[in-house]
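Questions regarding the structure given below will be posed in turn.
One protein chain is absent from this view; the other protein chains keep their places.
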Amino acid sequence: MNKVAKLTMTYREAIREAIRDAMQKDERVFLMGEDVGRYGGCFNVSEGMLEEFGEERIIDTPLSESGFTGCGIGAALGGMRPIVEIMTVNFSLLAADQIINTAAILLYMSGGQFNVPVVIRMATGGGKQLAAQHSRSLEGWYAHIPGLKILTPATIEDARSMLWHALEDPDPVLIFENSTLYNYKGTLPENGAAFDIRTAKVRREGRDVSILTYGIGLHKSLEASEKLAEEGIEAEVVDLRVLRPLDNETIFSSVVKTGRAVIVDEGWKSGGISAEISTRVTEELFYELDCPVERICGEEVPAPYAKHLEQASLPNAQSIVKTVKKMGGIYG
Amino acid sequence: MNKVAKLTMTYREAIREAIRDAMQKDERVFLMGEDVGRYGGCFNVSEGMLEEFGEERIIDTPLSESGFTGCGIGAALGGMRPIVEIMTVNFSLLAADQIINTAAILLYMSGGQFNVPVVIRMATGGGKQLAAQHSRSLEGWYAHIPGLKILTPATIEDARSMLWHALEDPDPVLIFENSTLYNYKGTLPENGAAFDIRTAKVRREGRDVSILTYGIGLHKSLEASEKLAEEGIEAEVVDLRVLRPLDNETIFSSVVKTGRAVIVDEGWKSGGISAEISTRVTEELFYELDCPVERICGEEVPAPYAKHLEQASLPNAQSIVKTVKKMGGIYG
Amino acid sequence: MTTKKKTTTPVKNTTSVDKQKKLYLLHQMMRIRQMEEEAYELYTQEKIRGFLHLYDGEEAVAVGVIENLKEEDSIIATYREHGHALVRGVSMKSIMAEMYGKAEGCSGGRGGSMHLYDKKTNFLGGSAIVANGLPMAVGVAFAYKRLKEEKVACCFFGEGAVDEGEFHESLNLASLWELPVLFVCENNLYSMGMPFQLAEAETDLVEKADGYKIEGTTVDGMDVMAVLEAAGNAVNYIREQKKPYFLECQTYRYRAHSMFDPERYRSKQEVEEWKKRDPIKTFADKLKQEELLTEEEFKKLSENVAEEVEASVQFAEEGTKEPVENLTRYVYSDQ
Partner (left out) sequence: MTTKKKTTTPVKNTTSVDKQKKLYLLHQMMRIRQMEEEAYELYTQEKIRGFLHLYDGEEAVAVGVIENLKEEDSIIATYREHGHALVRGVSMKSIMAEMYGKAEGCSGGRGGSMHLYDKKTNFLGGSAIVANGLPMAVGVAFAYKRLKEEKVACCFFGEGAVDEGEFHESLNLASLWELPVLFVCENNLYSMGMPFQLAEAETDLVEKADGYKIEGTTVDGMDVMAVLEAAGNAVNYIREQKKPYFLECQTYRYRAHSMFDPERYRSKQEVEEWKKRDPIKTFADKLKQEELLTEEEFKKLSENVAEEVEASVQFAEEGTKEPVENLTRYVYSDQ
């Protein structure tokens, strides 16, 4: 492929490239999960990889989430660098024991002797009429667990660059890919691969309000900020990128500048990551805030199948615009 | 047993009485879980029940958390009123699929046709040097899930009365019993059994600060409030009792009165229920608050075994007092 | 272990099953097939969205098994359950309306194709988490036993579910507690793109069930009469012995796993080979040979079904949308 072609790609291709790249760079890396091989991945992410890397490194597993996730953890302890793919976060509930009772705490329980360098990728999110068992956004929920690192790539460059950083990390890293982004197209900056997995990034500068978001929320927020700009409201859009540990510094410095904060999260509101961000901002900047921090989240319902119901349950540019415009002194 | 004896009992005895009472009242009720029969329950809660009710209603299960929790769900659909006991919340991770992918959403997915009247009890909490795999407080984490109701009895009357209300509830109810409370002794008010499972309760009146807490936190907060009183600070202690749905009304009216709020939760801080409560209070009462809402939570570490380390990771009366005394204008 | 158990149940002389019954079975299979062919079209027209898992080729399983159940028995199925719901007696109209996401659907539009539910017919759906329905089936059967009700909980699942821990826990509980569960494994040789023999160390599923001391049989899932008899024996065993039973139906899925599936994992000709054993075509031919059915009658039957399908589509088209104000309704019973 020529350079130009390489620079413009879909989110899916970016992740595929990231996996291929890692497999080429490090012999210890392998991809394991349900249908990652013959099928090409349930979201077609690993298409062609079985042919390229063979059955030794692209491993189709039986339907055994706990078994193969634990196998990935063990393989990491044995010296490999596994990429475990769990089709969607909803099925990860069947592997919760291995992720939370083992991966997240082994280093601590062993007094620092056994770190677990496993990377677990899974699709997340709703919006595709897949109903209650296939549409959850639980990345923020996993962010409650000490010992885990939670990544939520929302851009082409992050889809392309985060995996390698995750593989280099000595501890378990969960990467959440919003399934509605797989077909999203974008261009990779020359320096794309340089991003870290510690910091949040300002994706749009603005003076009036800070929209704190991640994943699919970033795109809805950017869309909303264009609409807001037409009305003279300049929103700063912060892509959190990493939900655990959160990058307080970037979040706070944006809110200090704007004096207002809105959190956009497709996950459920109560007890979601949105509450944590709102609380941290308020604890730190109570006296600097012009108005209370707002949350725009998914309705607290199991995802309904009917399109009009599901759409009504998710944040969108309109609801973001509406909320921002109602914020105290925003026109002041 | 004579009346007086009945009125003073341990938390363990109160729960045992509640189960016995329910079993006597309703033939459809049964208790199912690991070691609830021959062993008498891992915390000795069901001692003597196998003899009293027999193997048909006190059911020892194999080690199959997902299997017997799902069995309880199915039995509820089949017309029974199961009380499923999962020894501790840490093992419930093995049943997360049944709790979240079935119990919490079946009513919604089926368009209101199939409600799941199952009650799932589990022990929660740390402080007993049981280390990282046996000491979590995940009740607030489960409170993120729509479709579930989350109860956290902290008093003798709640231990005694909540179960029956939970069994009468048409939907899945999770009851979290803090294991450090089993030996706690108290007296049952004559009207004890009257409590609902919707509201929070003010356990101590005060004008200066609202301490919002639940479970073991209630006892530490009451202890702290006595110390604070000696220094002229009157804390109001609100026992949340129910973590989902939260009783905003009781919470807000207390904070409106005091102008200050502190949340005490042994669970981990980031993304915990403490963040949700802090956010709700701030969203609703931003302009009434004299100072930012404070959170006193468990340190974000897998529980260490060593006593001095574990104790340092948990809130206590001292840390509550210290935090409250630092709050803005508390002496004003 | 007896090897007998493992061999396909020989189809006995079936004159016992009268003509009407046979035509009924054919009709039921045709209803599933034609309803799903229409659903496929409607999906390409984007009238139906989300996932859509079709049952083409597997119809004999649902028809043959469910024919043996009584009204009061219950059924627990998967996301590939349109056929099961239909032959159980859920109206084609309410199934079609559900796929449309209409309020008139059997799940009020909240479930969609993967989550069909119907209380009237004890159809417990409709779970899209592999193996997730097995513990529920065990529990339903548990309640039947405790309540002294002579009912059976019939649980359908694919062979992929056999690899999940919930399969293991469920079979052990059902056997240990002697519960009336009929475990019906629809072995269509693939779980999405994963070939059965690459997923299971022990591919003899009756041996597997024996590992839990559960009786079992393997039957040709492309032959509705064979399934009818094997399932009949299974249900009788459960009702008489008061124990669970494991029935493996060897069948095949003609279409993609769901709607998007490049099918890199199998060859066109493998699919063609299986189509030669099509449960509807072979059974219709058999009935013609037995002179129980004429080409005329077959056409007529197909036309009647086509009318039913058409009517169900119209019903779905004319269905109403659940008001958005009701979005949070049914999260809890009191809402």
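Each chain carries a letter (A, B and C) given by its place in the written order, and its residues are counted from 1.
FYI, a residue touches a chain if its C-beta (ideal position, glycine included) is under 8 Å from a C-beta of that chain, and two chains touch if they have at least 3 such contacts.
Note that the coordinates shown come from a computational prediction; the quantities given were computed from them, not determined experimentally.
*Asks:* For the chain that's been dropped from view, list the shown partners it touches.
*Replies:* A, B, C
*Asks:* Who touches the missing chain here, A:110, A:183, A:199 or A:248?
*Replies:* Of all options in A:110, A:183, A:199 or A:248, contact with the hidden chain holds for A:110.
*Asks:* Can you work out which residue in C:107, C:172 or C:312 touches the chain that's missing from view?
*Replies:* C:172
*Asks:* So which of A:66, A:225 or A:323 would be touching the chain we can't see?
*Replies:* A:66
*Asks:* If I consider the whole complex, including the chain that's not displayed, which of A:19, A:58 or A:80 touches that chain?
*Replies:* Checking each option in A:19, A:58 or A:80, the one touching the absent chain turns out to be A:80.
*Asks:* Can you name the residues of chain C that touch the chain not displayed here?
*Replies:* Touching the missing chain: residues 1, 163-169, 171-172, 175-176, 198-202, 207-208, 210-214.
*Asks:* Identify the residues of chain B touching the omitted chain, counting contacts across the whole complex.
*Replies:* 34-35, 37-40, 42, 44, 60-67, 90-91, 94, 128-134, 299-302, 304-309, 312-313
*Asks:* Counting contacts across the full complex, list the positions on chain A that touch the omitted chain.
*Replies:* Where chain A meets the chain not shown: residues 30, 56, 61-62, 64, 66-80, 82, 97-98, 101-102, 106-115, 146-147, 149, 170-171.
Simple rule for what comes next: only the chains that are shown with their structure count from here on.
*Asks:* Could you name the chain whose CA centroid falls nearest to the centroid of all protein CA atoms?
*Replies:* So the chain nearest the centre of the shown protein is A.
*Asks:* I'd like the Å distance between the centres of chain B and chain C, where a centre is the mean of that chain's Cα atoms.
*Replies:* Using C-alpha averages as centres, the distance is 41 Å.
*Asks:* Distance-wise, how many Å sit between the C-alpha centres of chain A and chain C, to the nearest whole number?
*Replies:* About 37 Å, centre to centre.
*Asks:* From the C-alpha centre of chain A to that of chain B, how far is it in Å?
*Replies:* 31
*Asks:* Would you give the residues of chain A that are in contact with at least 2 other chains, written as numbers and ranges?
*Replies:* 90, 94, 131-133, 300-302, 304
*Asks:* Residues of chain C touching 2+ other chains?
*Replies:* If we look for residues of chain C contacting two or more partner chains, we find 107, 109-111, 115, 127, 129, 165-166, 331.
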